[in-house]
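Here's the structure we're looking at; comments come further down.
Take a look at chain A:
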Amino acid sequence: MLKQELETTFDNITIRMEKKNQLELSITKDGIMSVLSFLKNKGYDHLHVISCVDWIDDKQLELVYILSAYMKQDVPGETEQLNILLKTRIGRDDPKYITSIALFPAAEPYEREIHEMFGVDFLGHPRLTPLLLERDYDIPPFRKDFDTKQYVDDVFGSVPSVEGEDKN
Partner candidate 1 sequence: MHIIELIFSPLLALLIGVFFLGLARKVMARIQWRYGPPVTQPLIDIIRLLSQKSASHGVAFNIGLVMSLAGSLVITLFLPFGKIAPMSNSGGMLVILYLMLIGPLGMAISSGESANPNASIGISRKLLLAMGYELPFLLVVLALMTAYNTTSITEIVSLQRDTGWSMFTFPLVLSGIAYLLILPAMLGVRPFEVVNAPQEISSGPLVEYGGPYLALATLQHALAFFIGISLFVNLMWGGAANPVIFFLKMLVVFFLGIFVNAVFPRLRIDQAIRYLWRWPSLIAFAGLILVCVTGS
Partner candidate 2 sequence: MDRNQLKKWFQNPVKMAHKYSLHVVYFCTGCGIIEIPPSITARWDAERFGIIPVATPRQASLFIIAGYVSLKTLRSIIRTYEQMPEPKFTVSLGSCPINGGMYYDSYNTIKHLEKYIPVDGMIAGCMPRPEAIFVGVTHLWTLIDKDMADGYKRYRSNYSAYRANQEKILGKLEWPPLFPIHGEE
Partner candidate 3 sequence: MTGMEILLLVAFGGVMLTYILGRISSSLRNTFAVVLSLVLVVIIALMYDKTGETIFYRGFFGIPMSFRIDALSWLFAMATSVLGCLSVIFSLSYMSDRKNISFYYSMLFLVNAGMLGVVFSGDLLSFFIFWEIMSWSTFLLISFNRGPAVAAGLKYIIMSIIGSMAMLAGTISLYTNYGTLNIADLSHLTVSASPGYQLFLLIIFGVAFGIKNAVMPLHTWLPDAYTEAPSPFSAVLSGMLTRMGIYGFLLIIYVVVGAARFLHAADSTVSSFNYVLAWLGAITIVIPTFIAMLQNDAKRLLAWHGIGQGGYMILGIAFGTNMGVAGGIFHTLNHAIYIVLLFMSVAAIQYRTGGVRDLNSLGGLIKKMPVAFIGALLGICGLIGVPLTNGFVSKWMIYKTLISGRAPFLAFAALIGSWGTILSVYKFLHNIFLGQLPEKYRDIKQSPFNMKLPIIVLSSTILLFGILPGLPLRVINKIVVSFGFDSLNISLWGIVSESGMLNTINLFAAILAGLIAVWLFFRIGARTIPVKQDDNYAAGAAVPRDRYSYTAKYYDPLFRMISPYLKDIFNTFYMKIADLTGYLSNGIRKIYTGYVGNYVMYIVLFISLMIFVQMKWSPW
């Protein structure tokens, strides 16, 4: 029922329904905002999380918005909770994207974390300051091409042990 409505309103949307209560939608990056507002009006007003996947071989970052109805009765005719996964792909080197804070204020920390960990620059985000990390990294740590072992060796290895330390 919701599937037909989505197909009619949006043209280049692909919908898959593998699990019982999980609906996967994927769309091009400029259609995301309209789908988000459409779903929000339908009653799916709770943004669980925005996560990001690094497809390094086809040089793309995939943003996943996970939505659901916060209160069951918000959505008429809804038997049990339906989670919607909205996916989109953006280019991997110097990625830019528009922020969704206007629709979901809760998206602010998630977008800051993705900016920090994957380097995605969200335009219009009020404060893209680091959320969790203490130090600054040239390659964002969660990207696949970030070599943790190498990073650990040259950052922590380079700290000299205090003289005469390893005698006992």
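The definition used in the following text is that contacts are C-beta pairs under 8 Å (C-beta built on N, C-alpha and C of every residue); 3 or more make two chains touch, one makes a residue touch a chain; residues count from 1.
Candidates were picked such that all candidates are chains of the complex that A comes from, given by their letters.
Values in this document were obtained by computation on a predicted structure and should not be read as measured data.
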Touching chain A in this complex, from the list 1, 2 or 3, is candidate 2
Per the contact definition, I'd like the list of chain A residues that touch candidate 2 in the complex. 133-135, 137, 141, 146, 148-149, 151-152, 155-156, 158-163, 165, 168
